[in-house]
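Missing here is one protein chain; the remaining ones are kept as they sit in the complex.
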Amino acid sequence: MKKIYTRPKSLKRTPFHYCPGCGHSITHKIMTELIDEMNLQDKTIGIPPPGCSVFAYNYFDIDMAESAHGRGAAVATGLKRAYPEAIVFTYQGDGDLAAIGTAETIHASNRGENITAIFINNAVYGMTGGQMAPTTLLSQKTTTTPYGRDDKIEGYPIKMSEILALVKGSAYIERVAVNSPANIIKAKKAIRKAFQVQIDCLGFSMVEILSPCPTNWKMSPVESWKWIDEVMVKEFPLGVIKDITGKKDAG
Amino acid sequence: MAKVLMNGNSAIGEAAIRAGCQCYFGYPITPQNELTEYMATHLSRKKGCTFIQAESEISAINMVYGASLAGVRAMTSSSSPGISLKQEGISYLAACELPAVIVNMTRGGPGLGSISAAQSDYFQATRGGGHGDYRTIVLAPSSVQELADLTYKAFDLSDKYRVPLVILGDGMLGQMIEPVEFSYEAPKEPIIRNNALRGAKGRTSRIVKTFTSNPATVEEINWSLFRRYQLIKQEEVVWDTFMVEDAQLIVVAFGIAARIAKGAIKSARIEGMKVGMLRPITLWPFPAEKVREVANRTNYFLVFEMNMGQMIEDVQLALEGAGEVSFYGRTGGVIPTPNEVLRVISRLYYQKGLK
Partner (left out) sequence: MLVKTIIAGFGGQGVLSIGLSLTQAAMLEGRYVTYLPSYGAEVRGGTANCTVAISDEEIASPVASTPEFVIAMNQPSLIRFQNQIQSGGVLFLNSSLTQAEISRGDIEVVQVPADNIAEELGNRKSANVVMLGAFIKKSNLVSLDSVVKGLKDTLKEKQKLRAINKEALITGYNLF
């Protein structure tokens, strides 16, 4: 019989600890598929953060090293500089990349570090129990914005992709979502392109992924998929935000 | 006020508001999130009060620094990895003689460690923690009620001596729910310290700074801090004892470990072993004199901590060789049971031939 589906080689046989419907699981799945397809399993090094994905190294069958909260881009910088042959990606939540790690991220990007950031935007702090993230939408309720995020007090949802696009050293930045089969296919293409940009030594690449967190959004997985389409993309429009390669789609 | 059920983290929040805390700055980290969330819900809407979820612990402690400059009662909280980040800011607070309350709901370390309860930040808290020659007052509660009571005290002490103060709790104290009673009412008027930076209106302008090109000036600042620390050591040492009068063996333990030890000691007493406990409540200043005093009655000490042995050094320093000190510890976030401690007590008791 012809095999039409199999578990990616670089995805370990460990059940995910993520909640049902969580975008981390989907992202891990397509990333490991890609690592297989691009034949990168033996040279990719991942830097997972504190966050719900802190145990990502239990799932990716590649070299990985945990970073302190927010310092992923700095750790990846050191690693890549010391060992340029590696394909280095950071895997970061919105708290990690867009709050505590803003400085590290902006400066790594500005230096044009040849690294890829996989940025999971789920509009909350997942691991610590659903507090406000810098990407939390206005009037969205979280445990630390119990009355809804108020721009006068908490400011606005931060758009890291747009900010990083302004930085000279960034090469490729795209925002995708993992909330429907069609979007998941697009997300995979974007990550493929980001890796390719790194392979071609063109500079900093980042894929921002709008990712459901049913647990902290207090929704069913299906509702959370809808919420991304109906609410979240209004604030965070999908698409390529910066691309210096000139080529449209590598994928 | 009647007793209410509250977890330790929230109890600190409520007590802080009642102590007149006006500004809270935090950053999420388990196991102290309930405190940040309590302040988001209850402090943020109070008139004249501020709650900010900062972008990092470094930012949070620097926001505390700013609020303290303005003369109001301010606090921040975190757990071990976040407290490491705050050290820079705490050093500046100490140098500028600014009060601040910093809560550490300690978790297992080093590194990201575990989110379970530990006491492995004892050295960091009691030795200053950041760079430079300074100390912070360190309070170690062992129940939810005491968390509340020591929180009021924390703000008063920190203001009185103009030093940053650390409340050293742990993940279990933060998470557990117990009945608690709040004895304070929140002040009607905001508490604003003298010498705050609130504009040079009708007075000469003030400067708060630490850097100078003259080392002798910095030495003078250190002397002035040191004299204050001596005063704190004289005036503010707090401890608790349990059945030490006839004890042949004294357990020294703080915080949640003291509570576990107390359970073990009660069982040991039932089995006829004369065991007592000394529980430091201020870890700095350490109750060294009290340790020496109980050493007049017995030579045998068991230091029990949820770390690899940190407070034991203070006990040994206090005794100056006068007693025999054993140690038992669990670390990394492992929670020892009272039975486990009882076994250690029994073994020691018989090994040392005590009766």
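Going by the order they are written in, the chains are A and B; count residues from 1 in each one.
Heads up, the rule we're going with is that a contact is a pair of C-beta atoms (placed from the backbone, for glycine too) under 8 Å apart; a residue touches a chain by one contact, two chains touch by 3 or more.
Every value quoted in this text rests on a predicted model; they were computed, and no experiment measured them.
Peer 1: Considering the complete complex, identify which of A:52, A:137, A:210 or A:238 is in touch with the unshown chain.
Peer 2: A:52
Peer 1: Using the document's definition of touch, tell me which of B:154, B:232 or B:260 contacts the absent chain.
Peer 2: Touching the chain that is not displayed is residue B:260.
Peer 1: For the chain left off this view, which of B:5, B:186, B:231 or B:308 is in contact with it?
Peer 2: With B:5, B:186, B:231 or B:308 as choices, the missing chain is touched by B:5.
Peer 1: Mind pulling the chain B residues that touch the left-out chain?
Peer 2: Chain B touches the missing chain through residues 3, 5, 30-31, 115, 172, 175-179, 259-264, 266, 335, 337-338.
The rule we apply is simple: only the chains that are shown with their structure count from here on.
Peer 1: State the interface residues of chain B toward chain A in the complex, per the touch definition above.
Peer 2: That would be residues 27-30, 33, 36-37, 40-41, 44-45, 53, 55-57, 81, 112 of chain B.
Peer 1: Please name which positions on chain A make contact with chain B in the complex.
Peer 2: Its residues touching chain B are 50, 54, 66, 68-70, 95, 99-100, 102, 125, 127-129, 131-132, 134, 143-147, 153-154.
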